[in-house]
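One chain of protein is taken out of this complex; the other chains stay put.
Here is chain A:
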Amino acid sequence: MKQRKPKAQGLAYKRLPRRALILGGLQAAFIGGLAARMRFMQVEQADEYRLLAEENRINIRLIPPTRGRIYDRNGEIIGQNSPSYRIVMVREDAGDVDQVIAKLSELIPLTSDEIERAKAEMRRSAPFLPVTLADQVTWADISKVAVNAPALPGVIPEVGQTRQYPRYEDFAHVVGYVGPVSDYDLSQIADPEPVLRIPRFQIGKVGLEAKQEGALRGKAGAKRVEVNATGRVMRELDRQEGEAGADLQLSVDADLQQYAQARLAGESAAAVVIDCETGDLRAISSAPSFDPNLFVRGISVADYRALTQDNYRPLANKSVQGTYPPGSTFKMITAMAALEAGVVGPSNTVYCPGHLKVGSRRFHCWKRGGHGTVDLNLSLKRSCDVYYYDVALRTGIDKISEMARIFGLGVKHDIPMSAVAAGLAPNQEWKERVHGQSWLTGDTANASIGQGFMLASPLQLAVMTARIATGRAVKPRLVRSVNGVEQPSGAGEPLAVSPTNLEFIRKAMFAVSNDRGGTAYRSRIIADDLRMAGKTGTSQVRNITKAERAAGVIRNEDLPWERRDHALFVSFAPYDNPKFAVAVVVEHGGGGSKAAAPVARDIMLQALYNGTPPLEAYPVADREKIKEQQKRLEGDRRPKARPTEKDRA
């Protein structure tokens, strides 16, 4: 070991302890600063940082609520949630994605589009997130995937819920359909609930599904999950179950609805059956219809084009949205207005020579030769037009219009369906306001027989008939109960009209379908206690020129379909104790007595018997024909399982 000499204790030597202490002091100060910083962050700001840490790790995931189901009045299911199967893939579990997809496509049909889309999505998203490979997969395909699970790593069959309408066409117009939330939907809502942003979440698009969205949707639940920095869910912390949507029970009778749809099949037509007492809508059919399930799945372009290009307009809901000139079915209103105004009594007569001259213009009766002397009863029974021209001119349009409103025409009825039309019961003020022209007496003549400006929907005609039958302001009701809670009935107060006058009208309507010579005599009901009172209507959709009238009016059968008259019929039964009112409109069907009355009668009997009526209820002459018709409709009415797009492929 080398020895060394002690060094002189110079100035620098003396400085060392001092400098060491200075440096030590600086270090101590810095350590103190660190401690203070730590205290500031961990004691004073701890709560803020704790919150940030919680925000980091906790994600809130919504649990979509189960949509409320829709039942008919007897508990038959109309709208339900059925399991829908899809196949998802988790990239990190799959290993070789291409190889697994190749194997999978040997088992189930996968289009190259679907594969490309899924692969692109997989590249974008985190490896542990499931990506949908195939949606709306059949149970058979799901089973195949499940059986082959060991050969398909990362491929998972998933069960979700989707809306399904087991009654297919029957309720398309009433219930509507649901579909995934679109960007447009979101833009229409001021403050969209977060649940709407769940992928594939379905909301009501049209009809009851849309109008009762609030009740049907329910409340979303939420679960709090802990996620790591890459977003992978580590565990579920807690969950708060949502609230399922409310189940709705409709006033509609699914079997009657189905019968009405089947009975209207082949025509472009609508029929409404309403309970005269409670206003319960027992059937609201519109033909032709469509399968709402197609829209839930996302309708193909070809299917959609077929629906929009059909002359009979299957997508239009003719029963509440379609408005038609009510034609002669309006005559009850004109008569009531005249009776109430006192300008005519039930036994006063008018002479009908076949036309009436109003100003310089000739208004024709539908019967060329005229009806001769007619009173109220005969005028309705034979549907004489001149009688109504005459009394209407004496009553004035404003009183007629007001009477129409009392009976629910020109008034929008509040039922939860899409595009419920208000119709039109015009008066002088209306024409002045809308057309800027003064009301002419000729307009009154047209209105008196339900032509001209007058417009009504089948629903309004049904309500009108129910009000005539009971003398009460019956309101239509579509939803009977929400989650078992009975909704207010549609029974109304007595109308502000004289019951005696109303009785005259009812009697005349009875004559229409029960007296020989009545326009609906051929469509009468034989059963004594169920006899029907009604009124036919035939509303023109074209003008008949003078020349044509001179040469003889062209028969409907000889005209192209879209220029033929609309056929209408309104009725109530039983006459003595009205239970149901029925309104039928057959677009371009020709005469009301021929095209509409038999349909209304059949639907009425179906409603009265709550099923297929016995042949004894029909006139003897018709029974053979009816028997055949019943057999045919019975066949049509069996619920059909429809093949899906995928099955066909």
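Here is the rule we go by: a contact is a pair of C-beta atoms (placed from the backbone, for glycine too) under 8 Å apart; a residue touches a chain by one contact, two chains touch by 3 or more; residues count from 1.
The rule is simple: contacts and distances are computed from a predicted model.
Asker: For the chain omitted from this view, which of "Allophanate hydrolase", "Cytochrome bc1 complex Rieske iron-sulfur subunit", "ABC transporter permease" or "Peptidoglycan glycosyltransferase MrdB" is its UniProt protein name?
Answerer: "Peptidoglycan glycosyltransferase MrdB"
Asker: Can you tell me which of A:A140, A:A229 or A:A547 touches the chain that was removed from the display?
Answerer: A:A229
Asker: Applying the definition given at the start, please give the residues of chain A touching the unseen chain.
Answerer: 1-13, 15-17, 19-20, 23-24, 27-28, 30-31, 34-35, 37-39, 41-43, 45-46, 48-50, 52-54, 56-57, 226-230, 234
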